[in-house]
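Heads up, one of the protein chains got dropped from this complex, but the rest are sitting where they should.
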Amino acid sequence: MHWQIFLQNVFGGIETGSLYALAALGVVLIYRVSDVTNFAQGEMAMFSTFVTYTIWVYSANAGFPYPYIAAFIGALIFSAIFGFLIERIFIRPTSDSSLLGKMIVTLGLILMVNGSAGAIFGTDSHYMQRAITGHIRFGNMIIRPHSFFVIGLAIVIMLVLFYMIKFTMFGVAIRATAQNDKVAKLMGVPTKKVTAFTWIMATMMGAIAGLMIAPATNVYTGMMADIHLKSFIAAVLGGFTSFVGPVIGGLMIGILDNLVGYYISTNWQTVIVYGFLIIILIFKPYGLFGEIPKKKV
Amino acid sequence: MKKLEVKNMTKRFGGLVAVDDLSFKVEEGSIFGLIGPNGAGKTTVFNSITRFYNPEEGEVILRTKGSKIDLLDYKTHQIADLGLARTFQNVELFGKMTVLDNMLVGAHNNIKTNFLIEGFRLPGFKKKENQAKTKAMEILNFLGLKKLAHQFADSQPYGVQKLLELGRVLMSEPEIILLDEPAAGMNDSETDKLSDLLLKIRDEYNLTVFLVEHDMGLVMDICDEIVVINFGKSIMQGTPKEIQVSPEVQEAYLGGDDEF
Partner (left out) sequence: MAFFKLFNNNPYFKYILGSIIFVIIVFIDLQLGLFASRTVNLLIRVVYFSVVAIGFNILLGYAGQISLGHAAFMGFGAYLTAFISNNYGLGFLPTIILSGLIPMVFGVILGLVALRLERLYLAIATLGIGVTIEFVFREWVWFTNGFSGVRLSRPEIFGFAFNNSRHFLLLSTIILFIVILFTYNLINSKTGRALSAMRDSGHAAQAMGISLFKYKLIAFALSAFYVGIAGSLYAYAERYVHPSTWGAELSLDMLAMVVIGGLASIGGSVTGAGFLVFVPRLVQDLPLIGEITNINFILTGLAMILVIRFMPIGIYNWFDYKFIQPFYIKRLNLNKPGGDD
């Protein structure tokens, strides 16, 4: 049944796409608030996933009845601390650097975090369990309950995030800082706290994306390379100035990736998806939903 | 003879009409002023003439080397070669380059080399480069900046930066220069010096000066002719004396809640 295969591919695309969207949202959030493009988002997520994996293995070995839940909670706590520390130690001191300087700091972080993960956890690849194991059949379609869990979780996180940005005082502070941090600061918005909190949130979102993708990729130092790049492409496709754009971009990339892989060529899948991005960028240099900055002379 | 003619120019930003059917003429060899209250569209006029913006309608006729051309047929980077050079409202220097290098960039079109000649220092390179350097030092000397030639542009005080921008414009051997608020941020005595300098530049380099300015003292002192605009429309064109007594102009400024 062709339509069933097609649907299964679309569904799989939505699953990975929602993870791209989650990671992309983290990148966009940080970019909007602190003008930093966090190229290390993926590597930070990888590191958090390693920590989560370690907790999972240890708590399972220690006979803890719900090792996955322990690992999940551990992931949230660790990534919150991790995001806080990275912002405090590496990002805040360089907040006066040029845009290029800020970019370079996070590119340096890629090397540091990746190298540290290799040094601490080794370079082997490990199996990670799914949140919910097993699979369900619908005719010819095989769908894992884990996929529902992933999509559901991503939707919940995004809804909470959008609610927060739109309707809470904290959201107002985020939007104010994103618009103009100097004015926001003058108006009494604690911009430093907002920035720190944004980094914490973004790192947690990255960690969750990492944990969710781990069963498919295994846990190893290179696990996030492809996902990270695709989440960036999702952010670029959607436009860095919009919060909804990256979500749509993520889903588009996820679905396209799966369909191209199935119907055209697995070997050339990546090339075709990037080609698609480049073509879109040539026509829409600021993404599909991005604002075009006014040319000030 | 008219050096520059703006004919029925209109520039819109979305629904906003920033420049509205504007026409005026700049006499060759004169000092011409464009004034108006805040947000009247003065800089937009400059940006449209120098092709940073695309006006929707109109013509910008420049008389150069005996022929008339419409600037709207050219691209931004081709304007300098036609003998028209400009400065910017917020001084735009090449901060990480030396004062001398900033000047040499001004002579970009006049140094005719290519990367092979430059890279291998083929014959002819030294002569062309040295001509430009000598000229740059002459102009720096004229502006009193000679001693600063080898210092970085962004480490200079504001006044020096403004002068340097003026010097860089002169390096392109222009026939007409467009100055966007040359006196901004200067005190009275500095503005007086600037008035003298502009008159001197006009005579020494034999060119037409077209300036946008907020400082009425400067404009009334040195301009031969002035056009006043408000909401992108021309209110009147005339000599400083005529402008000063015009009720429409007073109205525009008082209505615009700005000092005159």
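Order as written gives the chain letters A and B; numbering starts at 1 within each chain.
Keep this in mind: a residue touches a chain if its C-beta (ideal position, glycine included) is under 8 Å from a C-beta of that chain, and two chains touch if they have at least 3 such contacts.
Computed from a prediction, not measured in an experiment: that's the story for all the values here.
Displayed chains that the missing chain touches over the full complex: A, B (touch as defined at the top).
In the complete complex, the residue from B:Phe32, B:Phe88 or B:Phe210 that touches the missing chain is B:Phe88. When the omitted chain is restored, the residue from A:Val10, A:Val57, A:Ile77 or A:Ile104 that touches it is A:Ile104. Listed by residue number, the positions of chain B touching the unshown chain are 50, 52, 75-81, 85-86, 88, 92-98, 101, 104-106, 108-109, 111, 113, 115, 118-121, 125, 129, 150-152, 168, 172.
Within chain A, the residues in touch with the undisplayed chain are 31, 37, 39, 90, 93-94, 97, 99-101, 103-105, 107-116, 118-119, 122-123, 225, 229, 232-233, 235-236, 240, 267-268, 270-271, 274-275, 277-278, 281-282, 285-287, 297.
FYI, only the chains that are shown with their structure count from here on.
With centres set at the average Cα position, the gap from chain A to chain B is 49 Å.
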